Structures are given as structure tokens and as C-alpha cells.
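One structure is given here, and the rest of the page talks about it.
Removed from the display is one protein chain of the complex; every other protein chain stays in position.
Then we have chain A:
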Amino acid sequence: MKIEVKIIHTLDDNTLLLGINKRTTLINKIIDFIRGQDEETIIANHNRRHYMISLGTCITFYTAKKKVYTLTQDQKELLVSKRLYELEETLPEAFIRISNTEIINLNFVKEFQINKTGIIIIYFKNGYQTSSSRRYLKKVKERLQ
């Protein structure tokens, strides 16, 4: 494929103009790739297939039976090949650890509650709920400044 790069000063910032004479699967792949570069993504598996998922759609990352899973906005559960402590370091600001086994995306949280026995329960906008260890509450509060 012949690639030519032209600087067009009249274009808006952050705009890429692709000049093609026909849409092909290769061109579509390139477009997907460029789109993927812009938002933060993670590779996850579902039924032995790899998917590239935007982190903005991930509600939570949690450990179950020594494996790490993510739950997406559309309630899909996918296997992630990274450990929780690795994710903790690399995930964007919106993600925060709430227990030894879970990191959540604060953008999807509806509210926190405490029940009568003193368990912290987190309710999400899509109906998902989980519980938090009290030790991590202080850090959650600090992150929300």
C-alpha cells in the first residue's frame, strides 16, 4: 500500500483525513486501529476469543478462583490476563481498589451504603452491586476530591 502524508492546515485539531477510493476490510481495520489508539483499551477473553475493550465500558475488575475478570457495561464477563495489582498501577484515575479482590470504575457507581451489620455495599447504575472492605474507603474518598 502506498502511503502519502499531507499536512492540511485548514483541518481542525485532532482530525485525521483519510483519502481512499474504496472502503476495503483492510481500510476498516486501519480505521479501527486508529480509533483504538485514541481511547484506552484492554485485551480480554471471552469463549477463547480475544476482544479489545474500551476501559470506559468496564465497570469492575475482580478476582475469582485466582483469575481476573472484568464486567462490562452490557453485563459481559471477560477474562483478563493481568493480575489485579498490575491493573491497579496502570488503570486510569476512575478506577480504584475497594477490596483485596476488586477494582471498580467510579464513573458507574450510583451510591455507597452501609447495612445494619456494618458491611459497605456499593450500588452501580446498571444494577450491579458489590461490597467494599472498610480499609479502602479512605482512599476512595480521597480520590473523589
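Assume a contact is a pair of C-beta atoms (placed from the backbone, for glycine too) under 8 Å apart; a residue touches a chain by one contact, two chains touch by 3 or more; residues count from 1.
As a convention for this text, contacts and distances are computed from a predicted model.
The listed options are "Membrane protein", "2-oxoglutarate ferredoxin oxidoreductase subunit alpha", "ABC transporter ATP-binding protein" or "Hydantoinase/oxoprolinase family protein", and the UniProt record of the chain not shown names that protein "Membrane protein". Of the options A:T41, A:Q73 or A:S133, the residue whose C-beta touches the omitted chain is A:S133. From the options A:N28, A:S81 or A:N100, the residue with contact to the unseen chain in the full assembly is A:N100.
Screening A:T25, A:N47 or A:T117 for touch with the missing chain picks out A:T117. Contact residues of chain A toward the unshown chain are 99-100, 106, 109, 111-120, 131, 133-138, 140-141, 144-145.
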